[in-house]
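Following this message is one structure expressed as structure tokens.
Missing here: one protein chain of the complex. Every other protein chain is in place.
Let's look at chain A:
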Amino acid sequence: MAGLSLQKVKKRFGETEVIGGVDLDVKDGEFVVFVGPSGCGKSTLLRMIAGLETTSDGRIEIGGRDVTGEDPAKRGIAMVFQTYALYPHMTVATNMGFPLEMAKRPKEEIDRKVAEAAKILHLEPYLQRKPRELSGGQRQRVAIGRAIVRQPGVFLFDEPLSNLDAELRVQMRIEIARLHQELGTTMIYVTHDQVEAMTLASRIVVLRAGRIEQVGAPLELYENPDNSFVAGFIGSPRMNFVPVTVVGVEGGKAMVAAPKLGLTGMAVATRGAAPKLGTAVNLGIRPEHFVAADGATSALSGKVTLVERLGGVTYAHAQLPEGGTITVESRDARSFNAGDGARFGLDGSRAFLFDQDGKRI
């Protein structure tokens, strides 16, 4: 087991900087998930940690040792690829034992460790099969098994569940969580699926354009995002952003209003310096944080354009008078109908304010 430290890590492809000075400390045994939209550099960063991409600048330490220029095999890591990357002509047992074979371990030790890993991953009946004779989930388990036998200091997962169907993905997610509990090894996991990030991570690293936007525990990011990007990225459906104006400031709260949207005034907690009166800001409110309009002190007016009834929850998509759209979650399947005008109750204590650059106010 080992911790990981990234110090001002940069990656350039020619003139293009894809990772721009990342600093991150991962404690021993932590499960850290890199999330971000496509092209944000999360996979590149993981590949740099693995040593599959060179580091243009900065320093990578694993277990307190500088591994920036080290070969992948000497970094004390194991990697599970999105596409499994199994050796198709080898059996499951040979696939899993390959890293130990390369490390010139004795055959008895290889057999023992492969058997142990197969037991953990329920792969014992398939050890003599070839990858093509396995299902997608089993193949991914073999790939994980190949990583386990090395007993690495750090596990690296590059979108390992992306190729699985929805049901299998849930199963494997649970399996990976169980594995982390069982092994207690440091795990770095890349995904664009925020459900995976929220359920697996001890800490989430949100990346955008090769830079870290925020690092924190899943609920911390959900409840206390630093900026509108993180606020919009964490949470599904994504947070609504509504343009409002600051009409009053008092004791750590800002009174915001958008008369044309039916919002006459609502107090929202601020952090840091108080915004100036008259400043145009964005009100962030999650779909699940709308409340019933009856009895709510503040509300937005809009016209329901589409209603998605999923059974347990219902999502109403509404058009606001000034052109924006919002998504509202309701537990009552019959509370909204497409085409109707409606008022959507707001709870100021669950709302956020962001300046025009997206920074949390």
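Everything that follows uses one rule, which is that contacts are C-beta pairs under 8 Å (C-beta built on N, C-alpha and C of every residue); 3 or more make two chains touch, one makes a residue touch a chain; residues count from 1.
Keep this in mind: contacts and distances are computed from a predicted model.
Student: Just by its UniProt name, which of "Indoleacetamide hydrolase", "ABC transmembrane type-1 domain-containing protein", "Carbohydrate ABC transporter permease" or "3-oxoacyl-[acyl-carrier-protein] synthase 2" is the chain not shown in this complex?
Tutor: Going by its UniProt entry, the chain not pictured is "Carbohydrate ABC transporter permease".
Student: Among A:Lys113, A:Arg146 or A:Arg203, exactly one should touch the missing chain; which is it?
Tutor: The single option touching the absent chain is A:Arg146.
Student: Which residue, A:Val32, A:Ile62, A:Ile77 or A:Ala118, contacts the hidden chain when the whole complex is considered?
Tutor: Answering carefully, the residue with contact to the hidden chain is A:Ile77.
Student: Which of A:Ile62, A:Leu134 or A:Ile148 touches the chain that is not shown?
Tutor: Residue touching the chain left out of view: A:Leu134.
Student: For chain A, which residues reach the chain that was dropped from this view?
Tutor: Spelled out for chain A, the touching residues are 50-52, 71-74, 77-79, 81-89, 98-99, 102-103, 130-134, 136, 139, 143, 146, 150, 163.
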